[in-house]
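Take a look at subunit A:
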Amino acid sequence: MTVVDLALIAGPAIVVIGLVGHLLVGDLLRRIVALNVASGGVMMVLLAIAARGEAPDPVPQALVLTGIVIMAAVTGVALALARRVDAVTDESEGR
Partner candidate 1 sequence: MSLEIGVFDGLLLAGVVLSAVVAVLVPRRTSAVAVFLVFGLLLALLWARLDAPDIALAEAVLGGGVTGALLVDALASKQAEVPRRRSWALATGIIAGIIAFLGMGWVVSRLSEPSGQLPLLVDDHIGGSGAEHPVTAVLLNFRSFDTLLEIAVVMTAVFAATAVSDRSWTRTLSASGELRIIAVVLLPVVSLLAVWMLVAGTTRPGGAFQAGAMVGAGLVIAHLTGTRRTSTRGPWGDALIVLGLVVFILLAFSTAVGGAGWLVLGESWASTAILAVEAVLAVSIGVGLARIFLANRREPGEAR
Partner candidate 2 sequence: MIVLMTLLLGVGALFMIAGTVGLLRFPDLPTRLHAVAKADNLGLGFIILGLIVHTVSNGVGAGVVAKLLLIWILALIGTAVNSHLLATREDDG
């Protein structure tokens, strides 16, 4: 068993944990964190696949790098939206 095999087991587990957490948790910030966790799991699977050959395969690595940048930007937008939703919910419930 190599690191790659372990990562190929842990990766799907983390994806599922993140996705189920994202769908079932109520609080918006925690849902965004769960989605980021799930994306970490996806990257783990891709990088484990990239590490299988003798030399690491650069194409999945490039895909993952793209994914990290996009996740950072989209997390920023999601947090801004979550903050507005929470503020509006607070107002509408008269707090």
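Of note:
Criterion: contacts are C-beta pairs under 8 Å (C-beta built on N, C-alpha and C of every residue); 3 or more make two chains touch, one makes a residue touch a chain; residues count from 1.
Candidates were picked such that all candidates are chains of the complex that A comes from, given by their letters.
Just so it is clear, the model here is predicted, and its values are computed rather than measured.
The listed chains 1 or 2 are all part of this complex, yet only 1 touches subunit A. Within the complex formed with candidate 1, the residues of subunit A that make contact are 1-4, 6-21, 23-30, 32-34, 36-37, 40-41, 43-45, 47-59, 61-66, 68-77, 79-84, 86-87, 89-90, 93.
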